[in-house]
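What you see is the complex with one protein chain gone and the rest in place.
Residue numbering begins at 1 within each chain, and the chains themselves are lettered A and B in the order written.
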Amino acid sequence: METSEWDATDVTILDLLDRALDKGVLLWGELVLSIADVDLVYVGVKALLCSVDTADRMRESAWNDLIAAQHS
Amino acid sequence: MESLYVYAIADQPDLDLPNVKGIGDMPISGLRAGDLMAVVSSIDGSTVPLSRANLLCHERVIEALMIARTVLPARFGTTTDHAGRIQKTLTINDDCYRANLERVRGRVEIALRVGWEPEAEDPVARPRAADATNGRSYMQALLERTQGSRRRRTMAEELAASLTTGLAELSDAVVEKVMPTPQLLLKAAYLVRREHVPEIRRRIEALRVTYPALAILATGPWPAYSFVEEGNVT
Partner (left out) sequence: MSFQIADTEYSATAEDVDSKLICASENIAALTEEMMTVRAATPNRVVLDPDKVEQGLAQLVLTVIELLRQLMERQAMHRVEHGTIDDAAIERLGLAFMRLDERMIELKETFGLRDEDLNIDLGPLGKLM
């Protein structure tokens, strides 16, 4: 995001930005936004909560890696 | 590959669409499912860059639709590479979207943010382990912090309530968050009938005068972004 595009004094458009990115109908769980040619995947909170078992598995293996890194 | 960008869900699918261009100057069209429609346009590629121009375009289409219809604004960046998915989600969530449309019919959103500088007497930062001599003193520090936070929150809630009673009574629905961050006393959105907009504006301006120590920022009228409940995501 070009910071020069978003001026801190431009409060109305910043408010709109906050609204339009965070609110409004979420038709499906994942939105892909690109900023400065980088694709970011926004995983909606509901969608994330629905795949708790995936998160569990990720957490466990990431935690094990962290522990291993601590002990090495 | 061509994809579709979704601006909003609207009613009255038989009505003509307004003469407004979508993102990338593309024409808008309606995808119908029963009594509902999704308003879309074709986009190049599968994502839409988050730019000032695109955000304004998104908003412009929604507001143009609002002239003759009731509209549920979609979140910015909603795209798909097949129309069927849109129709499917409209069908599955038909009841939900129609209830949403009824809730926002003839109404707009007014947004309010209030910043404050609370007295910094109460400890609200987490105590650091390095500062504690033993477990007991750390727990004592945690307790003081808990109680300080609680006092601050009570103060915030009381102040917020006195600010917002006059606004809530003009509204059909309210979303309020007290102290979402330490510097933000209140972040709120009010769903008001169009005819009440001048009065709510007056009341907000009156708040600014009554509470000079608070930082007050209000914007609107906006489409009812904060008042659309999600259906089941497909």
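The rule we apply is simple: a residue touches a chain if its C-beta (ideal position, glycine included) is under 8 Å from a C-beta of that chain, and two chains touch if they have at least 3 such contacts.
Quick caveat: nothing in here was measured; it's all calculated off a predicted structure.
Peer 1: In the complete assembly, which of B:L15, B:A99, B:M139 or B:A161 touches the absent chain?
Peer 2: B:M139
Peer 1: Give me the chain A residues in contact with the hidden chain, please.
Peer 2: For chain A, the residues touching the absent chain are 1, 3, 6, 8-9, 11-18, 21, 38-43, 45, 48, 55, 58-59, 62-63, 66, 69.
Peer 1: Given the full complex, what residues of chain B touch the hidden partner chain?
Peer 2: Contacting residues on chain B, toward the hidden partner: 20, 52-53, 56, 59-60, 62-64, 66-67, 108, 110, 113, 115, 126, 128-130, 132, 134-139, 142-143, 146, 177, 179-181, 183-184, 194-195, 197-198, 201, 204-205, 207-208, 212, 214-222.
Just so it is clear, only the chains that are shown with their structure count from here on.
Peer 1: Hey, how far is the Cα centre of chain A from the one of chain B, in Å?
Peer 2: The computed centroid separation for chain A versus chain B comes out at 17 Å.
Peer 1: Spell out the residues on chain B that touch chain A in their complex, using ranges where they run on.
Peer 2: 6, 8-9, 46-52, 55-56, 58-59, 72-80, 85-86, 89, 97, 100, 109, 111, 113, 217, 219, 222, 225-226, 228, 230-231, 233-234
Peer 1: Quick one: which bits of chain A touch chain B in the complex? Just the residue numbers, please.
Peer 2: Residue positions touching the partner: 1, 5-6, 11-13, 15-17, 19-29, 31-35, 37, 39, 42, 44, 46-47.
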